[in-house]
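See structure below.
Removed: one protein chain of the complex. Kept in place: all other protein chains.
This part shows chain A:
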Amino acid sequence: MSVKLTEDMLKAFPDARGHFGDFGGRFVSETLMDSLMTLEKEYLRLKEDPEFQAAFDKDLADYVGRPSPLYFAERLTEETGGAQIWLKREDLNHTGAHKVNNTIGQALLASFLGKKRIIAETGAGQHGVATATVCARLGLECHVFMGAEDVQRQSLNVFRMKLLGATVHAVESGTRTLKDAMNDAMRDWVANVDDTFYIIGTVAGPHPYPLLVRDFQSVIGRETRRQALEKTGRLPDALVACVGGGSNAIGMFYPFLSDETVQLYGVEAGGLGIDTGQHAAPLCAGRPGVLHGNRTYLMEDENGQIAGTHSVSAGLDYPGVGPEHAWLKDIGRANYVSVTDDEALDGFRKLTHVEGIMPALETAHAVAYAIKLAATMDKDQMVVINVSGRGDKDIHTIAQLDGIGI
C-alpha cells in the first residue's frame, strides 16, 4: 500500500496527541506528563517565533558550519557502474555527525525554558558528545547516560565527553546498551524533573520529542533538496540513510515526503543476519509495541519483553525506532531494508578507499545498501547517501576486527 502525501496531509502528522497513525503518543509515568505538556506547548510557540528560529539558524551556520556539502562521489559512482552517487556530508559538521543539529535546537529550548541541568542518553557516543559540546558552550550542567558495554567499545567518545565537562554515567542494568541508557535517563528525569531538560538524541520517545527532533534534523533534507536542484537541476531518485532510532533518516526524508518520485530507503542493522535473530532491525523483523514513551515497531519476545539486539555499530544497537518511521513503513511511503555487519564493514572500507571519506559504522550501513541499489539503477539516475557521521570513533572497533592493537 502506498499513499500520496500532500503538504496538507503532512501537517496533520503527528496529530494533537502526538500520534502518527497507530504510532507515537505519550506513554510515560504520570510524573513526567506535566513537563511533556509544557514542553509541547512551549515548542509549538517557539517554532513560530522568529527570534528562536533566527538563533537556531545562526548556530547552525556559525557553530555547526552549515550548510554541509552535497558531494558527487565520482569514483564510487564509476566503480559501482550505476546511478550517480552523491553524499550529504553531515560528517563535516562540528563534532562529526548530524546529532549536533538536534542538540543545538534542544539546548536552545532548554535555555528558553530556563532549565540549567541537561541529561542525555547515548549509544555510539555521538549524541553524548554533541550534547556535552552545546552544554560546554552554554555553561549548562551535563549528565550523559551510556550503556556500560558502549562505554567500552566507544572509549574515545567517552573521553571526549569528559573533556567537555560532562559526567558520564555507565549504565550496568539490563543489556548495558542504548535502551538501558535511555531507561536510566528517564529515571533521572523523573527524579529531577523541576530543573532538568532531557535532550533525547533520536526521533523516538514520548510526544513532542519525535516531532521536535524531526524538525531540528530536517535541515538535512531541506539543504539536500536545494543543493540537488542547484547542482543537477532535479530531485534525487533515491535517498538512503541508516536507521537506528532514525533521526538522520527522518531529517533527510521529511522534506521529500510529498515528492512522489523520490524513493526513500532506511537501512537497519542486520547484525549477523535477520534469520539469526542477532540484529537490530525492528522495522524489518519486529512488531508494534510500546517502549520509551511511544508505540512503534520493536524487537520483543512473544511475551512482550524487549529483546536484546546486536549490531557492530553501537549507534544502531536499539530495539525500537522512531514512530514516524513506523508510520512511513505502514503507509508504504518509505522502504526499510537491512544490511549485515559484514556488508557494513565492506561499505566502510569501500568509501574509505575510493573516496577518502571514512564513515561512521552506522553510516556504513547506508553506504553498503546504496552501492547495491545504485548498481541496479540507470546511469542518469541519482542516489543521495546521508553520511550521518565520520568514522574516527570506530577506528578501535575496526582495528580489533582486523586483529590489530592500537
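Note that in this section a contact is a pair of C-beta atoms (placed from the backbone, for glycine too) under 8 Å apart; a residue touches a chain by one contact, two chains touch by 3 or more; residues count from 1.
Please note the rule applied: contacts and distances are computed from a predicted model.
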Inquiry  = Suppose you had to identify the omitted chain by its UniProt name; would it be "Tryptophan synthase alpha chain", "FixJ family two-component response regulator", "OFA family MFS transporter" or "Succinate dehydrogenase iron-sulfur subunit"?
reply    = "Tryptophan synthase alpha chain"
Ask   = In the full complex, which of A:Leu113, A:Leu156 or A:Val290 touches the chain missing from this view?
value = A:Val290
Note = Absent-chain interface residues of chain A come out as 17, 25-35, 173-174, 179-180, 183, 186-187, 190-194, 288-293, 295, 298, 300, 302-306
